[in-house]
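Have a look at the structure below, then the notes.
Moving on, here comes subunit A:
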Amino acid sequence: MAKKILIVDDEPNIVTSLEFLMEQVGYEVRVARNGDAALESVRSFEPDLILLDVMLPKKSGFEVCQKIRENPLWQNIQIVMLTAKGRESEVAKGLAIGADTYITKPFSTKELVARVRQMVGEPI
Partner candidate 1 sequence: MRTSNTKKQRLIALFFLGCLFFNYPLLSLFNAPHAILGIPLLYVYVFFVWICLIGLTIIIVERSG
Partner candidate 2 sequence: MLQGWLILLASFAYLGVLFAIAYYGDKRADAGRSIISNPYVYALSLAVYCTSWTFYGSVGRAAGSGIGFLTIYIGPTLMALLWWVVLRKIIRISKANRITSIADFVASRYGKSTLLGGLATIIAVVGVVPYIALQLKAVSSSFTIVMQYPDVVTPAERAAPLFQEEALYVALALAVFTIVFGTRHLDATERHEGMVAAIAFESVVKLAAFVAVGVFVTFVLYNGVGDLFGYAGNHPELQQLLVFGTDTTTYSDWAWLTFLSMLAIMFLPRQFQVAVVENVDESHLNKAIWLFPLYLIAINLFVLPIAFAGQLHFSNGDVNADTFVLTLPMAGQRPALTLFAFIGGLSAATGMVIVETIALSTMVCNDLVMPVLLRIRSLRLNERRDLTGLLLNIRRGTIGLLLLLGYLYFHFAGESKALVEIGLISFAAVAQFGPVILGGIYWKGGTRVGALTGLSAGFLVWAYTLLLPAFAQSGWFPATFLEDGPFGIGLLRPLSLFGLTGMDQIAHAMFWSMFFNIGGYVGVSLMRRQNIVEHSQATLFVDIYDKVGDGSAPRFWRGTASVDDLCALVGRFLGHDRANSAFVDYAQRRGIPSVRELPADADLVHFAETLLAGAIGAASARVMVSSVVKEEPLGMDEVMSILNETSQVIAYSNRLEQKSRELEAATAELRAANKQLQELDRLKDDFISTVTHELRTPLTSIRAFSEILYDHQDLDIAQRNKFLGIIVKESERLTRLINQVLDLSKIESGNAEWNMTDVDVREAIDEAVMATSQLAREKRVQITVDLPDNVPPVTVDRDRLMQVLLNLLSNAVKFCYPADGHIAVRLYDDSGALRVDVSDNGPGIKPEDQRIIFDKFRQVGNTMTEKPHGTGLGLPISRQIITHFGGKLWVNSTPGAGATFSFTLPYHHEPAVEQPIERPLLMGGQHYG
């Protein structure tokens, strides 16, 4: 069974790029474009890792992260925050909320892929 990656971002082009990258590696990919959809996807898709954008419509990425972490079942899901704001406060907040790591946009594709691989292992 392939490892599952959930991509949460509302920018379509970024989603396209992330989708491509992950599928290239061989992960199974699902996309959610807002907070509610993300939580729904977590429930149904049960990903191993979430690429979570901070700036989401309605619910912010932080909220989603918090919600996920609240659920004891999802403690082991890896969460990677994607943030365009490089502010330290944002980063700290994210980590405090329960993200495992963060990546600032624009990111290096190589680096992103390497990080995901490191965290979740090979696709199979």
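Simple rule for what comes next: contacts are C-beta pairs under 8 Å (C-beta built on N, C-alpha and C of every residue); 3 or more make two chains touch, one makes a residue touch a chain; residues count from 1.
Basis for inclusion: all candidates are chains of the complex that A comes from, given by their letters.
In this text the structure is predicted, and so the values were computed from the model without any measurement.
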Handout entry: Touch-positive candidate for subunit A in this complex, from 1 or 2
Key = 2
Exercise for the section: Name, in rising order, each residue of subunit A that touches candidate 2 in their complex. Expected result: 10-14, 16-18, 20-21, 24, 33-34, 55, 57, 84-87, 105-110
